[in-house]
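A single protein chain has been omitted; all remaining protein chains appear in their positions.
The letters A, B and C name the chains in turn, as written, and every chain counts its residues from 1.
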Amino acid sequence: MNQHTRKTIIGIMGPGEQATTTDLQNAYQLGQLIAQQGWVLLTGGRNVGVMEAASQGAKAAQGLTIGILPGNNTSGVSSVVDIAIVTDMGNARNNINVLSSDIVIACGMSAGTASEIALAVKSNKSVILLNDDLNSQDFFQKLAPNIHIAHSVNDAIALTQSILFNC
Amino acid sequence: MNQHTRKTIIGIMGPGEQATTTDLQNAYQLGQLIAQQGWVLLTGGRNVGVMEAASQGAKAAQGLTIGILPGNNTSGVSSVVDIAIVTDMGNARNNINVLSSDIVIACGMSAGTASEIALAVKSNKSVILLNDDLNSQDFFQKLAPNIHIAHSVNDAIALTQSILFNC
Amino acid sequence: MNQHTRKTIIGIMGPGEQATTTDLQNAYQLGQLIAQQGWVLLTGGRNVGVMEAASQGAKAAQGLTIGILPGNNTSGVSSVVDIAIVTDMGNARNNINVLSSDIVIACGMSAGTASEIALAVKSNKSVILLNDDLNSQDFFQKLAPNIHIAHSVNDAIALTQSILFNC
Partner (left out) sequence: MNQHTRKTIIGIMGPGEQATTTDLQNAYQLGQLIAQQGWVLLTGGRNVGVMEAASQGAKAAQGLTIGILPGNNTSGVSSVVDIAIVTDMGNARNNINVLSSDIVIACGMSAGTASEIALAVKSNKSVILLNDDLNSQDFFQKLAPNIHIAHSVNDAIALTQSILFNC
């Protein structure tokens, strides 16, 4: 028997300042649903965009929230991040976001988000795309078999459950 | 008002495979006392030495445990780490250990531990040394003013409280 | 006057094991032309794919070659890398590849290459795409204004000159 206390971590990645209203709504609901499943939420930790919205959603549902910060201190951290990991690695922290998540949900699209999807693919992590950017869906699906497309927040959670319980 | 949900994180750094019996006993008790204070424990996450002992102590007192792992997956993680952060940065993850801790307690001495103390000094983090290695105490105290010497586990916790509540 | 001895560094990024014959030919010629311009070549340093081919091309033209390695030693380094930088950061070293290059040329496409393009965009680096993957061209051009499309090796070098001398 191989008991352990380790928690399942679901990473939500997405735009910061450039997030759309839809991205923010999706991120908030994803955060809530992740917390309701008993999973821990991981984001890039900043107090903007998808990171902030997902953390707020998870906290509204009494979830535990982790933020992997790019700078060398906690300035700019979301006020609802419980565990702030201070990396001082700039955008290279995106690789830690991905490696520390059991599954990565990309909510919206941006350069940083694209780097996280690509790094996840490179490390054979399962990635779920929730966006309406057909170019990105085409591009990443052609790049890798471990890319899944979600058509709604509920779809993303159902895919997450299906991947987690088949591993 | 500046409310936030962020938890206080205390890092325990110390030898892995070369930890002494005293190091392990100290680490276990430190982990327990940290959890009893309501603080989160952060270690290097591996299932050996001071990392394992501190995590076991914290878990025995129902604490939350974070492990910052050097590799690119969770192999070798302590079974009582709740939150595994997978860095794939080797020894450079020592800088994340230090930056993410509000206070660093060095329990015992080794090359990795020395690097963590030095990196903490460099980032102006408070460091508490709990060991019987007078050379290291002399060396690090001469190097920096933010090095504190603890003569017992209880002393280390008292110093931690005193530093936290004066910040 | 602000004299310095710093050399211009051009990064060539591209697939490793999955590089196509066209990618390898392009990479070799790009390496040659970069060296003939007096620029330093930077790659991911491994002895496979676009990294190896570009380094061989640069070396054939007596260029200087830098390899930014993912592991913790020089095993697997190309035999024609002059300067091996050993990062022990896995795929997070891709961010160093990009930040250390004055201009990034992406030769072919893969998950690692996509992460480098995305990280370059995020850091406002100029990126030149040399491939025949229309999906990736569409995706990255929509993502950012600092993406340039090259239709040949000579086109990529002309674009590089034009960007360098207008900075």
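Following the convention adopted for this analysis, contacts are C-beta pairs under 8 Å (C-beta built on N, C-alpha and C of every residue); 3 or more make two chains touch, one makes a residue touch a chain.
All figures in this text were calculated on a predicted structure; none of them were measured in a lab.
Novice: Identify the visible chains that the left-out chain touches across the whole complex.
Specialist: Hidden chain contacts in the full assembly come out as A, B, C.
Novice: Could you tell which one of B:60, B:143 or B:158 touches the chain left off the display?
Specialist: Only one of B:60, B:143 or B:158 touches the chain omitted from view, namely B:143.
Novice: Specify the residue from the set C:13, C:35, C:51 or C:81 that touches the hidden chain.
Specialist: For the chain that is not drawn, the touching residue is C:81.
Novice: Specify the residue from the set B:40, B:53, B:89 or B:105 that touches the hidden chain.
Specialist: Counting the whole complex, the residue in contact with the absent chain is B:89.
Novice: Consider the whole complex, including the chain that is not shown, and state which of B:3, B:62, B:135 or B:166 touches that chain.
Specialist: Answer from the full complex: B:135 touches the omitted chain.
Novice: Using the touch rule from the top, list residues of subunit B that touch the missing partner.
Specialist: Residues in contact with the chain left out: 89-92, 94-96, 109-112, 114-115, 117-119, 121-123, 133, 135-136, 138-140, 142-144.
Novice: Could you pull out which residues of subunit C are in touch with the chain that's been left out?
Specialist: 2-7, 9, 40, 59, 65-66, 68, 72-74, 77, 79-89, 95-96, 99-100, 123
Novice: So which bits of subunit A touch the chain we can't see?
Specialist: Residues 72, 88-92 of subunit A touch the chain that is not shown.
What we mean here is this: only the chains that are shown with their structure count from here on.
Novice: If you average the CA atoms of subunit A and of subunit C, how many Å lie between those two points?
Specialist: 29
Novice: Quick one: which residues in subunit A touch 2 or more of the other chains?
Specialist: Where subunit A meets two or more other chains at a single residue, that happens at 89, 95-96, 123.
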